[in-house]
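Note that this complex is displayed minus one protein chain, with the remaining chains in position.
Each chain carries a letter (A, B and C) given by its place in the written order, and its residues are counted from 1.
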Amino acid sequence: MRSFVENFPFFSIFLALLAGIVTATIRSGRVTYWITVCVCAAAAVLNAAVLEYTYLGDLNFTYTMGRFLAPYGNAIKCGPFQALLATVFSAVMATSLAGGRRDLFQDVLPEKQRLYFVMVDMLEASLLALTYTNDAFTGYVFIEISTIAACALVMAKDNGPNLIATIRYLFMSLVGSGLFLIGLTVLNSITGYLLMPSLAEAVAELRITGDYRIPLTVSVGLIVAGLGVKSAMFPFHLWLPDAHGGATTASSAILSGLVLKGYIVLLMVLILRVFSVELLAELGVTNVILAFGLLGMILGSIAAMRENHIKRMLAYSSVAQVGYIFMGVGLGSAEGLIASSFHILVHACCKPLLFLCAGRLSAVSGHHKSLRNLRGSAYRDVGAGLGFTVGAMSMIGIPLFGGFVSKLYFANAAVPTGMTAMILLTIALSTVLNALYYVPALLAIWVKPPAEDEAAVLADVHPEELAFDRSFTAAAAVLTLGIFVLGIFYHPITDVIEAGVRLI
Amino acid sequence: MSKDRERARFTRRLTAWVDGEREPKDQTLFVMEQHPPRHVRQSEEEFQRREEDRLRKFFNWYPIAAAVICAVLVAILLTTVMSMPGFGEEDNPINNEVSDRYLEYGAEDTGSENVVTAMIIGYRGFDTLGESCVLFLAVAAVMILLLRDRKNTSELEVRQIERDEAEAMSHEDLILKQVAWVLIPFIFLFAIYVLLNGETSPGGGFSGGTILGAGLILFSAAFGFRRMQVLMNRRRYSAVRTFGLLLYGVLYGLYIFIGANGLPNYLTGMILLIDLAVGLVVACTMYGFYALFSRGEI
Amino acid sequence: MLSDILQNRYAVTAVILFGVGFTNLMLQQNLLRKVIGFNIMDSAIFLLLASLGYIDGGVAPIVGDRGFDPLYINPIPSGLVLTGIVVSVSITAFSLALIQRIYRRYGTIEMRELLERAKKEDD
Partner (left out) sequence: MIVLEYILLIGVIVCAVAAPLCKRLLASVIVYMALSLLMAVLWSLLQSPDLAITEAAVGAGVTSILFFLTLKKIRELKGTDDE
């Protein structure tokens, strides 16, 4: 008889699934909104309980989905690492929805709002399942769920450029999941398993005997490439700015902050649990990931510098941040992975905050998005201005903010490798580049424009928009708090991550 | 006085910098000759031309790069499959204790003689639940896109559709109707047979549901949407769909809970119910796609 | 070499199909053809997966009292492919619906024209 807490991961996944199903029948958009927010919050609470249980007990457990033990039936596996990520993901999901609420109800037609929340519920379920899964094929199925749901979130705004961005996103995602599935097929053909523990044993044996070397290498490469395409790893990022920059505020926040991370978490779990870091280093895959990560860090930032559409700028900045995470994975050490995981958390707090604040700032400036028209908008909603400032500071990596700590950990992890100088230089360069586009953005929102310009902008603003937005302010406050917690009390969190990576 | 002016100038320059505008540098009096400003702010046409150029360049290199990637990928995959385990051999790694167990105890464990059904519903049921959710989600996504609303349909089109329908009702296609009269009962019968016999013969929820859906599509095409609505209007449709998936979800959730906690198993004969639920979901999905695609309405 | 190819005929066919589908998904300008390419690519993956489970002389894995014990093929790949087929039809429906809307909005389904027009109306 297992302890009751061990049911909670499964409960949270099912809660989200069932909420998605039930939501489709409710007509009122407001009710579905509240259901979704509550479900996400409940999932966060449940997962926090799991986190406490696993961290204090220093254990991880396998939960069979059904009566059949591995390798016969599906299973999920849960430890501190997964529980922490799941908690943060669910909490950020709820906050992003709350923060983008006003835009959401404006952008989506009333009769379709419930369908939007169906997508959000399913996305939550698939994120949790991707985090917890112990079965590679379940991973594939939930990747497809999150593909459809994410595309639907992009197109929910339903104007022309959005539809085109969606179809580009969809095709790119399909390429990614196709590559992932064929990689999985090849892996299955040489090992014969789908559950991760058995896969790990079989892969370890193949590594020793040296059989099927080519298929093993190719399947690792295909799986990494497939998940890389879906999480906008550098050369495959072309779809991202349109998709994330054009969507409604809450969608952008969820997509940029969470959905990209879901795939990366699956990749990290596969690397740690199945392939082992040593094998990846042996096959040279880590070096490729490292190179792409470093390139992404630089080129993503450069692309962001050329952008003056604020949301697209943030989207390009996501490319750079995903580059950081992949760089950590590519270091090929446990330290690198810990730094990456921490950065996932930091970015999951920062990017939604930035997107929410950008959405709010543009709402008080007549829904203009270019930096020129946002001049002085921070004074029209000081909360949004402060939130944007905090997010940007954290992105640049100022001490006391979350981003600084993760950069510190990246630098620490880079020291034992042979390429310390290059990696440190790249981090430094990328920091400078980050500053080069976030500082002008900050100045733009905080510097008052000439009176006539401001009057021109204000003429476009609907007076309702200027009213105080309670749910947005609450959401921004929560995320800001999260950034400070990550930046100041980071030690317990890295301890949890470390325990999780050890136990995985 | 001069301080104020100084500050105003500073502010102006700052705003110009933030906007990315360049301002002419002729602040001093002692300039002998003036260089023309290097970056003239490009005019609108210039900007457009640049954008088009960029797009054209993108399209010029994109096929080449994609073709190279494809060729490399196919070459790699060919070498891979050449060194993969041979086709049809009995001692391949994939034929391991897992498949042996499924074949040997599948009927006993799950009560289904068709091992494929046993596997997708019993052993790996979580995947199948996810897959049903994909179907559900796809219909919801298509609804977002195609369900009639003020953005995707104009008044004119609605009237056009209604006129077409009225015409179709009065002007019936005799051959299609006669054929449908004969075929539809058989299709439904076959669908139900496949659906309910998933345990002992090929088929099950997915195939049976698809055939059922195809039958509904044929009915709708032959006898018109109006008559179809007698059978299945929007509320009934959404009720059936939700009921199917909810039944599946709840049953399966209970099953997982019982199995994982090692409680005694009360749920025997669950496969039939789950097959039925899956069949309902799939049939509704297929018909829903058709209705939304052809009319934007269910 | 040739005997190898003949031995692995299903896998080789699957890889060729995959290449064709992938090329079309990436290169075609017409969105509908892209979708067809995607479908071909998925079929290729399923063919590869299903051929893994086949055993020479095996029969379909429907166990029953036949009085003798035949050699059954491996049921796992079949189950996985079943899942995959259903997922792929959902995605096809979704992308076709998207194409309908795009056509209604822009009057074309050529990727190049669409991108040009989207660039123009970007704010």
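As a working rule, a contact is a pair of C-beta atoms (placed from the backbone, for glycine too) under 8 Å apart; a residue touches a chain by one contact, two chains touch by 3 or more.
Bear in mind that the values here come from a model prediction, so they are computed numbers and not experimental data.
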- prompt: Where does the absent chain make contact, in terms of the chains shown?
  reply: B, C
Residue among B:T15, B:T110, B:T210 or B:T242 touching the omitted chain: B:T210
- request: Please give every residue of subunit B in contact with the chain that is not shown.
  value: 114, 116-117, 194, 202-204, 206-207, 210-211, 213-214, 217, 286, 289-290, 293-294
Query: Which subunit C residues touch the hidden chain?
result: 9-10, 13, 16-17, 20-21, 24, 28, 30, 32-33, 35-37, 39-40, 43-44, 46-47, 50-51, 53-54, 58-60, 73, 78, 81-82, 85-86, 89, 92-93, 96, 99-100, 103-107, 109
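The rule is short, and it goes like this: only the chains that are shown with their structure count from here on.
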- request: Would you mind pulling out the distance in Å between where the CA atoms of subunit A average out and where those of subunit B do?
  value: 21
For subunit B paired with subunit C, centre-to-centre distance based on mean C-alpha positions, whole Å: 14
- request: Spell out, as numbers or ranges, the residues of subunit A touching 2 or more other chains.
  value: 137, 141, 144, 148, 151, 155, 182, 188-189
Query: Counting only residues that touch at least 2 other chains, which ones in subunit C make the list?
result: 18, 22, 26, 48, 52, 76-77, 83, 87, 90-91, 94, 98, 101, 115
For the subunit C and subunit B complex, residues of the former touching the latter: 4-5, 7-12, 14-16, 18-19, 22-23, 26-27, 48, 51-56, 60-64, 71-72, 74-79, 82-83, 86-87, 90-91, 93-94, 96-98, 100-101, 104, 112, 115-116, 119-120
Query: Can you name the residues of subunit A that touch subunit B in the complex?
result: 1-2, 6-7, 10, 14, 17-18, 20-22, 24-25, 63-68, 71-74, 109, 111-112, 115-116, 118-119, 122, 125, 129, 135, 137-138, 141-142, 144-145, 148-149, 151-152, 155-156, 158, 182, 186, 188-193, 202, 212, 214-215, 218-219, 308, 371-372, 375, 440, 443-444, 447, 449-450
Query: What residues of subunit B sit close enough to touch subunit A in their complex?
result: 11, 14-15, 17-20, 76-77, 79-80, 83-85, 92-98, 101-102, 109, 122-127, 129-131, 133-134, 136-138, 140-141, 143-145, 147, 149-151, 238-239, 241-242, 245-246, 249-250, 253, 255-262, 265
